[in-house]
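Everything on this sheet refers to the single structure shown next.
The complex appears here without one of its protein chains, the remainder shown in place.
Labels for the chains are A, B and C, by order of writing; each one numbers its residues from 1.
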Amino acid sequence: MSAAAFTDEEQMAVVMARLLRGLRHVAVGALSPLPASAALLAQALDGQLQVTILGSKRYLKFTDGGRELFDCAAQGRIDAFFLSGVQIDGEANINLVGVGDYPKPDKRFPGSFGSAYLYHLVPKVILFRQEHTPRILVPKVDFVSAAGRSPSNVYRPGGPRHLVTGRAAFAFGERGFSLVSTHGGASAADIEASTGFAFERAAEVPSTPPPGAEELAALRGPVKAAVAEIYPAFASRAFGG
Amino acid sequence: MSAAAFTDEEQMAVVMARLLRGLRHVAVGALSPLPASAALLAQALDGQLQVTILGSKRYLKFTDGGRELFDCAAQGRIDAFFLSGVQIDGEANINLVGVGDYPKPDKRFPGSFGSAYLYHLVPKVILFRQEHTPRILVPKVDFVSAAGRSPSNVYRPGGPRHLVTGRAAFAFGERGFSLVSTHGGASAADIEASTGFAFERAAEVPSTPPPGAEELAALRGPVKAAVAEIYPAFASRAFGG
Amino acid sequence: MTRLVPDLEALLEPVTDGCSVAVPPDYSGVALAATRALLKRGVRHLHLIAVPQAGLQADVLIGAGAVGTLEAAGINLGELGLAPRFTAAVEAGAITMRDATCPAIHAGLQAAEKGIPFLPLRGILGSDLLKVRPDWRVIDNPYGSNDPIVLIPAIRPQVALFHARMADREGNVWVGVRRELMLMAHAAAQACVTVEEIVEGNLLDDPALAAGTIPALYISRIAHVPGGMRPLGFGEEASDEAALAGYAKAARTEDGFQQWLKGWLA
Partner (left out) sequence: MTRLVPDLEALLEPVTDGCSVAVPPDYSGVALAATRALLKRGVRHLHLIAVPQAGLQADVLIGAGAVGTLEAAGINLGELGLAPRFTAAVEAGAITMRDATCPAIHAGLQAAEKGIPFLPLRGILGSDLLKVRPDWRVIDNPYGSNDPIVLIPAIRPQVALFHARMADREGNVWVGVRRELMLMAHAAAQACVTVEEIVEGNLLDDPALAAGTIPALYISRIAHVPGGMRPLGFGEEASDEAALAGYAKAARTEDGFQQWLKGWLA
């Protein structure tokens, strides 16, 4: 299978889906087609995974109003969630508010939504952002919508565990981000040049395993069909085959 | 109309109903047939009054579960409520827990239910108890389920305003209980002898105005019918005519 | 991943000795058939949480010696008056009583539902409940000044146990306006439910029914037990008043209760 045999979105979805293995329940926020694809792919390959997708009718089983997602997370009933940022820094802080000084930023973005809360309460938060540039992956975010780390006395069952971009996969731990693998043909040096924060890496960084046949078949079959219910434009653009 | 032309319960219901004039919304707790009768009588004579009766299907319009009555009261949407006690003292403290020392009382009663909360939050709480004896109306309750008074710094939009027994009506204010009127043929001296706490009284205490023709007609017609839905035994016993 | 279990024994596996169990009031769907099965199994030392009050179920469990601790705002047999085994047990010091007030139990469950350690609540100040509930704290309202306010700690039952109108095969349970059952399911670690009926299809697919449905996410086990609340009533179905009066009369004495219990468990 050649590199052109799958799209960048398919590669990202596959990487993120693999991170959901063995979990019971993953939730996906609004306006998150890539995480939705990843969650549905993981479900297609592992029927035990429950998937909640805000903005979907079929994958939203809540009956207690807008607060239920957040209460549910606090009850420990959500194992994984996805967050993105207009900026993400090396401490895994994310910024969804604006670039420049608050309250009159140079560029305002929508706002923090549930990030400040869910980042603390969902055990496995997966950061994602297709664009991998120093503009996004910055040394320090201009506004901390949600903090990557907390002092040890802070109640925090959850937090960032992974970062997946269009070019690489990172893990996040005690010592910050570490490069796990690269994809889309990027070298480790490419990743260093396009990342605004420092990260750990081995001397040899493996290539991200490309989508397997089963993964691609699921993505382009049932996953694409389900994603199209919520994100028709994304579904017709992002999936090959 | 002779004294025998109406029952003691009808007299109490009429006294309590008169205290509800001009209000928007009165709520009645579970197992409270007399207050339910009073509330429905007040509604029959003043169509504007909304009546909520716990335990009823027809008069319970809540859709947020068991907490709604209490939330609703805290929102200021309930103007009056009725409370009783196995003991009531001169400070308007009420006891619904037991007689004797806690936690092993000589005689245990069901418990405080919502009294400790609603007594503070509903503007006009009407205490009621058909039995008027020193056993019930005591100098000091053995257990304060809900306190009659609070220090001035305590948030307390509500509290006791009246006490209606089978023999008398009292008002409650800064200076404690004061005897408003007696009924069932009791003299002020009778009331003093059968009340375990001190109260204020004028030299001449009027008789409670007996039920009027319109009140009795409503009580024995639509009110009796509605009460019978919830309290059939009470309805057939308590209403004359 | 079906939550439907074949019998009450399987339903009640999570209700172990010493377990904290939240139960609804008499009008809201009491799992009495399940209660009988618990007693047949000989469950002991339950920490029973009445949401916020209870009646027949609590009285029977207490009378049978299955309750170690009882948290409730009130226990009685409704119009039939005092709950005799409850009052006898408290007067004898045979159970640990945690007296509460109705909204405090709702608030404690809401705190658990929100994953927060406590909820503040107005009122209560001046009540002796504060003396006998040292876990209810009083702080000065940080948004006020010299404004004491009571804090109620979260109530996190290990099991919520109740009877509901219907469930589907996905594990969704319809409770209608009886939202305290949904609160209990959200707050508890596990919810074990008996239902009148198993319906085909998915309750959440019907916009009207969905509004009164607890999603399967919060439900651990469901058993199909028609009449599982009897002799109590439920929705449109009236209580068996004669049976309830019979209980109330029998339970006035320890002997009478034991005889009644023998018959009930037979």
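In the analysis below, a residue touches a chain if its C-beta (ideal position, glycine included) is under 8 Å from a C-beta of that chain, and two chains touch if they have at least 3 such contacts.
Treat the numbers as computed from the prediction; the structure is a model and nothing was measured.
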Query raised in the report: Among the chains included here, which ones are touched by the excluded chain in the whole complex?
Result: A, B, C
Report summary line: Missing-chain contact among A:Gly22, A:Gly47, A:Pro103 or A:Gly185 belongs to A:Pro103
Report task. Out of C:Gly29, C:Pro157, C:Gly171 or C:Gly212, point to the residue that touches the absent chain in the complete complex. Result -> C:Gly212
Query raised in the report: Residues on chain B that touch the omitted chain in the whole complex?
Result: 25, 48, 50, 61-64, 70-77, 121
Query raised in the report: Please identify, in ascending order, the residues of chain C that touch the omitted chain?
Result: 107, 110, 114-122, 137, 139, 141-144, 147, 149, 151, 153, 175-177, 207-212, 235
Query - Interface with the unshown chain - residue positions in chain A - result: 30-31, 55, 62-68, 70-71, 74, 96-98, 102-121, 143-147, 149-150, 153-156, 231, 233
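The rule we apply is simple: only the chains that are shown with their structure count from here on.
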Query raised in the report: Counting C-beta pairs in contact, which comes out ahead: B-C or A-C?
Result: B-C
Query raised in the report: Where the CA atoms of chain A average out and where those of chain B average out, how many Å apart are those spots?
Result: 60
Query raised in the report: Centre to centre, by mean C-alpha position, how many angstrom separate chain A and chain C?
Result: 41
Report task. Mark out which residues of chain A touch at least two other chains, giving numbers and ranges. Result -> none
Query raised in the report: Residues of chain C that touch two or more other chains: which are they?
Result: 182
